[in-house]
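In this view, the complex is presented without one of its protein chains, the others remaining in place.
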Amino acid sequence: MIESLDPGTLYPFGGAALFALGLHGLIRRRHLILRILAVNIMGSGVFMVFLGIAARGNAPPDPVAQALTLTGIVVAVSATAFALALTVHLARLTGYAVLLPGPLQTHRDSHPDDR
Amino acid sequence: MSTASPDTLIFATGALAAVSLGLPLLASAWPWQARRIGLLGLPLAILGLLAAVGLFLDAAPGMDAPAVRVGLGGWEAPLGVTLHLDGLALAMLLLNALVALAGSLYARGYIHTAAGERQFWPLWLWLWGGLNLLVLSGDAFNLFITLEIASLSAVALVALTGDTDAVTGAMRYLLINLLGSLSFLLGAALLYGEFGVLDLQLLGELADDGPTVRMAAALMLGGLLMKAAVFPLHVWLATAHASAPAPVSGMLSGMVVAAMFYLILRLWLLIFAPLGTPALAVLLGLLGSAALVWGSLQALRAPRLKIVAAYSTVAQMGYITLAFPILILHPAAWPVVVFFAFAHGLAKAAVLMAAGTVQKAAGHDRMNALGPVLRARGRTVFALGLGGISLMGLPLTGGFLAKYLLLEAGLLAAADTTTIMQVWTALWVVMVALGSLLATAYILRMVAPAFAAGERNPGGHVSAGMEWMPLALAVGAAAMGLAGASLTGLLEHTTVAA
Amino acid sequence: MNAALLTFDFVLLAGLLGVAWRCLASTDLFRAVVLFITFGLLLAIAWVRLEAPDIALAEAAIGAGITGALLLVTLERLKHIMNRPRTDTDHDPAPPPDPVASDADAPGAAPTGDAASRAADAGNAALSCAPAPARGRWITLVVTVGLAGLLMATLATQEHDPGLQPTVAEHMDVSGVDHGITAVLLNFRSWDTLLELAMVLLAGLGAWSLGRHDALPARPTPGPVLPGAVRLLLPVAIVTGVYLLWAGSHAPGGAFQAGAVLGAAGILVSLARPHELPDPDPRLLRIGVTAGALLFLAIGLWGLFAGPALLTWPSELAYPLILIIETGATLSIALTLVALFIGGRSPREDT
Partner (left out) sequence: MNLLLVAAAGFLLLTILFGLIRVLRGPGSGDRMLTAQLFGTSGVGILLLLGFALDQPALVDVALVFALLAVVAAVAFVRQHGLPEPAGTPMHENPVEEQPHDPPHNPPEDTHDR
């Protein structure tokens, strides 16, 4: 039975695991670099599912699914590059590259000018 | 006998897509003239859009399908990417164009440094164009790219203010958007694996009630609900919407959130409607109710004007979520969602832009110190109030029409269902009433200082566009109550899976 | 043979998951980045196993080159920012009052010691980060493991659908090229590719909107190794980029891969910088990053007016048109990637 496992059937399971693993990292870690890496790992999981679907069975691989993956990778790289630039920008403003939970300045009630 | 030939409509659809991409591209290539490109291009785009609506309404009764479908590159689905233009899409394009035009005229006064304009205008046109392309797209993968274009430009616009809150809000917004998009893409991948097509209409014909469709629905709709800031995935909204530049806040609350609901509705109508079960209806109803109450309470205690308006978006999105359980029980009620999106979009854009005007004039937007400026700026207070009245749903406004339709659909849904579901439906109807009451409270909180006695001080200078555009949007929101019939006429011609 | 390949697959998948896990669990950012680069390498091998050499090519260009360089330069910038002595003229009067100090990666929270060793550690302290908090650990674990299980169960029910492969094969003769993926990207689904170019452009615009970069002064190097390596690599990279662009019509390759390789060449130059780099004219730069998409749309407009739809062209002209579009796209992508690496917009744009 295990002999009949072709990569197209096997890898999507790995893709699903990568997606979940990335999601776990995205939720649990606070540092933005790690969160961006987590999103990228999630994306790789999705691409693995797509490419697995493309390669299933004995027919030649499906060029449409492969082309979609290529487009998806480019979109992911663009988003990553922008996210990194935004991280640096945020760090320059706050001195931290983490998203602090809790209220932000605009949500606080008091303001020096009010007194 | 219709006068518009199918070719004209196909041309119009392609031209809408080309303009939605071409204007932002030109503005990006030549940001030194981007403001001019936007202020010339957007009105022309609206004229073209109105012409397309006319053509469409003229030709629609004679068409064998309720949508214009254009296979780009000359390739029909499933091989190519299809643009899908129907009544629903046209309605959303109109909303987008109206909010974007008002925002542009507003931004003309709001963004006043040359360097700021060069960064703002290309991104602003990308947001408008990206949303247009999203609405026009009829292909699951193509939707993923348009979602990313719209979110990336929105995030960059939020960060443009440059203060800590704005950049923090932008970062949260970006992460939630990326998560939502990836979830959507994984759902699309599963659908492609099962059915071998990506075109939404073809998927609708093939889809069954199997595990793939269920999982894909959970991933795609879950991702979109996250982007639409539905409770409990709403935490990012207030920061992002409140700290963005005012025209951007208007566009985000008025149109971007609505576009996510548009997409949920579109997917629901075409593919996922067979999945609707009472259990799902109860879940969505509870989420909507929770958003309504929680968002309103936050709006009641938020310290700043723009944050009040942003939390009000969370609450109003609760209303739209409440419409979904009703349309699970009573499928013909779906136009309610569009009415809500329209009424809320115009009214909320008006309120946020008016809040931006107040903020600019006063130099801040802390609720407890805005009295003097509000008392001196009647036009802006009128826009705040009129937009607010539509949000509350007082008779004759667009908000009233939307809520009336929602209640009517709720009662119709209750008529032909089980006793337990009748109880739930009754609860949702009560929630709609309660939500209006809470909305009244936070709207009054915004405008009440204007009517108290005290010092008057108009504050800093604001441009004419910043005074008149919120008012125009608010009047539009109110007038929706009268123009509802024509919207219904347009929505009749929408692709709905059999 | 089959069993050997299957073993290979299992080891590779286990390696991928392990590397990803350690990467995300890392408390040291530099280690996380190196693990991520390794992850990209393993991913490229996985794509090869899935018979997707095009994607492996893209992954090699991105994972090994572009993303790695972007991540490393970002770490460097973060380190500079966090080691900067904070003065009163800084934007924030005080660091955010953090009720979550254990959660925040404050550089000051680094191991304490005497001042001298702290200064020596400063560079690394800025790149270390707190481990994930214990609170909520189990809920997240249950949710994500449950999601993975559901996804796998769904995948297990799916039949082997041939997808659109037969349809693509049927239409290859009119596509203008001999390589399936290029036919899909530049002809059958060219709208996706046009929007993808828009997305790359938008990332550049977004990064530019955040701030300006400084002048790019020459960076003296103490030894001959770096300039020598760059002098050797640069021509090879350019030739490879052009080759990939040309190969795309009949073999794995294409605009994005070529653009990434050329972009990497640009990044090399900007890294080595034996001479001061002139700040390019911002007007030319703006047109350069947009040109690919603009050209694509302009050619596509022909179909809008001549019929039947946007982005249509006669099949006998398909090959030259696709080559023109790909060339434009390659140059714009390469330029945007270099701009993203350098950082903000040109200071001259604001004058």
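First chain written, first letter: the chains are A, B and C, and each begins at residue 1.
The working rule: a residue touches a chain if its C-beta (ideal position, glycine included) is under 8 Å from a C-beta of that chain, and two chains touch if they have at least 3 such contacts.
Keep in mind the model is a prediction, meaning the values are calculated, not measured.
The omitted chain makes contact with just one of the residues C:244, C:289, C:304 or C:329: C:244. Of the candidate positions C:271, C:287 or C:301, contact with the hidden chain is made by C:271.
Shown as candidates are C:38, C:193 or C:290; the residue that touches the absent chain is C:38. Interface residues of chain C facing the missing partner chain: 1, 4-5, 7-8, 11-12, 15, 18-19, 22, 27-28, 30-31, 34-35, 37-38, 41-42, 44-45, 48-49, 51, 53, 56-57, 60-61, 64-66, 68-69, 72-73, 76-77, 79-80, 83-84, 111, 117, 120-124, 128, 131, 211-217, 219-222, 226, 229-230, 233, 236-237, 240, 244, 247, 251-253, 257, 260-261, 264, 267-268, 271-272, 342-344.
Everything that follows uses one rule, which is that only the chains that are shown with their structure count from here on.
Taken as a graph of touching chains, this assembly is fully connected, with contact between every pair of chains. The distance from the centre of chain B to the centre of chain C, with each centre set as the mean of the Cα atoms, comes to 31 Å. Computed from the mean C-alpha positions, the centre of chain A lies at a distance of 26 Å from the centre of chain B.
Each of residues 91-92, 151, 155, 158, 161-164, 168, 188-189, 192, 196, 199, 202-203, 206, 210 in chain C touches at least two other chains. Chain B has residues 79, 141, 145, 148, 152, 155-156, 159, 164, 186, 190, 192-193 in contact with two or more other chains. If you check the complex, the residues on chain B that touch chain C are 7, 10-11, 14-15, 17-18, 21-22, 24-26, 28-32, 70-75, 78-81, 114-115, 118-120, 122-123, 126, 133, 141-142, 145-146, 148-149, 152-153, 155-156, 159-160, 164, 186, 190, 192-197, 210-212, 214-215. Of all residues in chain B, those touching chain A in their complex are 79, 141, 144-145, 148, 152, 155-156, 159, 162-165, 167-172, 174-175, 178-179, 182, 185-186, 189-190, 192-193, 198, 238-239, 242-243, 302-304, 306-307, 364, 366, 368-369. Those residues of chain A lying in contact with chain B across their complex are 12, 19, 23, 26, 32, 35, 39, 42-43, 45-46, 49-50, 53, 56, 64-65, 68, 71-72, 75, 78-79, 82-83, 86-87, 89-90, 93-94, 99-100, 104-109, 111, 113-114.
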